[in-house]
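Here the complex is missing one protein chain, while the rest keep their positions.
The letters A and B name the chains in turn, as written, and every chain counts its residues from 1.
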């Protein structure tokens, strides 16, 4: 039983990271119905920014985290304005291919400038282990929980209480109606990319710290998993992304601990397919029937 | 003998009752109207009859080969196959396909052309293909669309799109045809032409037509019987004369006491 709770803690740490990335996926999808395949690479770039800030500029953890979030957010907005905005009226699949192009560009750009080798992330936080009721929690894990919690509360506040958040919800419900009500849809879309990318950047730094290593291809698998998490929870739906992220983090950790880590991903995808068959709109998503 | 019998049909969306306790009967070879104010549940009733929605309560039975059969739980395409064709209020043509293809698609399920035969292009494939095309063009002729076979459906003028919807529904070889506001958006002249056309196809094809219409004059002119729906309830049923004099109907349409 103790191992189980221990694994739950590890699972929640991993799940926090997935949840942070999944939030960006889900918000962007909610607003422009785009599976932003470049999102996982923003997370990778975030990790590299954190690395550079700490390694080359001698920053501490929090300044590096905030810089990574800010620069990732700017990168997200820049990508949206240059690559996605001209395709506002194109088919969704064309935008999807563009997103894949952006993903390739970020990966190969980083490969070009930083090389393919795996770098070790400077350990700016000493990783003391705390023992609570026989369970071990590391300082980094606590940091991950705290950061994730703060960011989610902040996000919830922005989306629910601010004017921009209200506009975001309006655009995701009906973008043309929102436009008619005088909302500047383009700004709302950019702001959504800004928020989502900032969260992904934060996740990148946290992962660097947690797993100690970063490389230009590190965004591919977690990006895909985070997307799965978003769909699992109900894409376009913020609480769904969090629920999906934690579910996948915990499932992965438990399968690795009790079963065979080789089939870990297969279990994740298996659960995804089952959920989709039973509840096509995800766990928390609402199924909208087409009007005839 | 009745072709279609609806009893105690109810459909709730959440707590809202879109259709409640509706009875309806269609006999062979008749032209029946279904009228009612906006939001009365006319299209919902069509969607229930064609299997797009499933009812909350009640029964829908049809007559096939002298047997009574319930359509509840059946898929829309099975119901179409059993002889119930329809048009849509908000035109749903296959916009990017040609006029001819629109009609050919509707003929597909009855044509029994298999996938293997099509892929291997057996000689019989060409035979059935040319037979289908001939039939399709015959149908299009009735609606004066034979010169537009190669046009994309989306490029047709509005009135012709409405007519193509009817051709497409007829191509499924229905025994009962549900027409959902076929004259919506048409001018009086077009409406008059369409009225004549509907009466003519009902006679020529010897089918039963259930016509939803907003335009009272059209319904009063062509229908033998009329059902009146209001707030999901069937408030009246009878000949055009009876409906004209029905107080409840007048109230429903004109409001007031």
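Observations on the model:
Please note the rule applied: a residue touches a chain if its C-beta (ideal position, glycine included) is under 8 Å from a C-beta of that chain, and two chains touch if they have at least 3 such contacts.
As a convention for this text, contacts and distances are computed from a predicted model.
Hidden from the displayed complex is a chain whose UniProt protein name, among "Amino acid/amide ABC transporter membrane protein 2, HAAT family", "Raffinose/stachyose/melibiose transport system permease protein", "Spore germination protein KC" or "Tryptophan synthase alpha chain", is "Amino acid/amide ABC transporter membrane protein 2, HAAT family".
Touch with the chain omitted from the figure is made, among A:5, A:62, A:112 or A:157, by A:112. Which of B:8, B:121, B:141 or B:251 touches the hidden chain is settled by the complete complex: it is B:121.
For the chain missing from the display, the contacting residue among B:2, B:76 or B:89 is B:76, taking the whole complex into account.
Hidden from this view is one chain, which touches subunit B at 50, 52, 75-77, 80-81, 85-86, 88, 92-97, 101, 104-111, 113-115, 118-121, 123, 125-130, 132, 168-169, 171-172. Hidden from this view is one chain, which touches subunit A at 29, 33, 35, 83, 86-87, 90-91, 93-95, 97-98, 100-102, 104-105, 107-109, 111-112, 224, 227-228, 231, 235, 260, 262-263, 265-266, 269-270, 272-273, 276-277, 280-281, 290, 292.
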